[in-house]
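Note that one protein chain of the assembly has been removed; the remaining protein chains are unaltered in position.
Letters A and B mark the chains in the order given here, with residues in each chain numbered from 1 onward.
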Amino acid sequence: MAETICRALRDGAFEGEHAPALTIKDTIDTPLGSFVFNHILTQLTSNILAGKSQARGVVLVALSRPPSFYAELLKNKGFDVSSSSKWLRVLDCYSDPLGWKNKLMERGTVRNPYEETLLKTSLCKNLKELDKVLSSIIELGKEIVEEGKGRFAVAIDSVSEILRHSSLPSIARILSHLHSHDQVSCIFCLLHVDLHEAKVAATLEYLSTMHADVEPIVQRTNGQRNTSEDLPMVEQSFKRGKFHVRFKRRNGRVRAMREELYVEGSGIKITEVSSEDGITAQSLVPKVQFNLDLSEKERLDRAKVVLPFEHQGTGKPIQIYDGRKSLNESENEEKQASVEKPQTTEDSGRGEIIYFRDSDDEMPDSDEDPDDDLDI
Amino acid sequence: MDNLCANLLEEAVGISKGGRVVVVEDCVQMSGAFVLHHFLKRSLYPDTSDAVIFIAFAHPFSHYERILRKMGCNLTVHRKNHRFVFLDMLTLECPDRNGKETRQDGLLALYGEIEKAVEIYSSLEGSRIITIMIDDISLIEVAANGSSNHVLDFLHYCYTLKAKYGCSFVTLNHEDIYSSANTLPLILQLEYLADVIIKAEPLATGLASDVHGQLSVLNKGSVCDLGGSSSKVRNFHFRVKENIVDYFYPGTQT
């Protein structure tokens, strides 16, 4: 069902709506988020090349891995990298995010620090100025699509890297700007959740239309970091994990999917969890705070409970206490009437409303109808 | 026999063609420095022309020189033969007085020195892997007055050398420092970027003269490369001697 994500990204934005956005999240326990990212990137690329997708090309913002990595990745997947300039632009925020290399080159310490790749890249030398990053993303996107028409996809390979240099609100602003940009077809980004406060993940979830979590198969119970005792588990967690997707649908529903993810060969394989075990099927439903269903034992137990207002074992008619004096001898009609209006205050005789005037300009209580001025 | 034992670590770590990031983590009770020495010696084997750039925050040259000499590796000679660069950062200070800029400049200058050395070495003849080693990352934080972001920026720049020059990295950090939530990102980021994580721990039963501690090697395989996942986890005991370290599975010590 990971295809659902790919399909959604392929179909892109509907007229007058925001572009679909996917956040991939992982933690150090199962650091497989980058695999998912690569998988989605290649899927989207093949869709673009087949002409099936709304996007004409991808702008890849490379933050945690160098452009050469992506060149290699695409080559291994059988794409023609040399002609990639038609559908791919890389904004290289990896090589020199703070302009150090540039400074060193100017000082003459080093000669040529930059790496050459086959991909068409553009270098970002100051990641701190996010507005410039944003404008270069859009500029690169416009290079791919012809001016005025067509859309492009944006891939950000690790938001975590940007967060080191900029504040969360400024990143949120950039992302929402991209969502609403009328030439952006879709966005997907990667986040290492445990590097940041909980608020960061929540913000990105809020902004995105889909989020995919990579979680360990067995949740660590003690909350501790890796210890030598659970080494076999650690080994497993580098190979497979749970893949949870939550999908905000346009009709207002949320679709949750649970799958399993295997690292296999040069990529990943995502399989549906067999629905045989009922627990998984049940947990597809969003969790609620309380039990709606009772087990058989619970039902029996409930039946046994003697409620306090029942006359126990006397065979007399059941009467419901309504806050007034017991009216055992009264007629049936009267009892019915009391049930009808149990909350009227004058009956109880105990309730009292103390009224303080708000200010002195208010007239003392008058007989004037307060709704007098209502013009119906 | 000794040869076989040394292979337990090497087998777990695997053979690298460069571009690999190894993170060594240790704790107060058990120093992991000997793993660093192992990689240092390994990179300076006479049958290769590989080079090492060593950034020392914890100990001066004389310390490493003496240890490696006992292991059969003469750093002074390697230094002369352009295979070993030692950057003594014991007194590096990136003070805070003039705001952020100074702090960054100290690390920028250090990075400049590293990149310069890498550039020179990679232009020399022969195919060589350059390994960059840092002997205590937590001390960079101290030098940067506690700004872990500056440390991560610095490390990011070091890692960029991987893409162009195929440099390998071996770094040491102390795991037990990073126990609270606000200090955790540094070590987690290191682990995200690592290909191999090696943890040195004392035995639960305390130090003994014949078993000094245990080593856990988490080899992510080629998560960062494109090949298949050959991730594996190994756990074994070790005993450190002056000239060699014995590695053995629990209970198999002779």
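Keep this in mind: a contact is a pair of C-beta atoms (placed from the backbone, for glycine too) under 8 Å apart; a residue touches a chain by one contact, two chains touch by 3 or more.
One rule holds for everything that comes next: contacts and distances are computed from a predicted model.
Visitor: Would you kindly match the missing chain to its UniProt protein name, picking from "Trafficking protein particle complex subunit", "Elongator complex protein 4", "Sedlin" or "Cyclin-dependent kinase E-1"?
Guide: Result for the unshown chain: "Elongator complex protein 4".
Visitor: As a test of the contact rule: which chains in view would the missing one touch?
Guide: B
Visitor: In the whole complex, what residues of chain B lie against the chain that is missing from view?
Guide: Considering the whole complex, chain B reaches the absent chain at 28-31, 33-34, 37, 59-60, 62-63, 66-67, 90-91, 93, 136, 138-139, 142-143, 145-146, 174, 176-180, 183, 207-209, 212-213, 240-242, 245.
The working rule: only the chains that are shown with their structure count from here on.
Visitor: Show me the residue ranges of chain B that touch chain A in the complex, using the header's touch definition.
Guide: For chain B paired with chain A, touching residues are 104, 108, 111-113, 115-116, 119, 149, 152-153, 156-157, 160, 162-164, 175, 184-185, 188-189, 191-193, 199, 201, 214, 216, 218, 220-221, 223-224, 226-229, 231-233, 235.
Visitor: Which residues of chain A touch chain B once you look at their complex with the stated criterion?
Guide: 28, 31, 34-35, 64-66, 68-69, 72-73, 76, 94-98, 100-101, 103-104, 107, 109-111, 113-115, 160-161, 164-165, 192, 194-196, 225-226, 228, 231-232, 234-235, 238-239, 263-266
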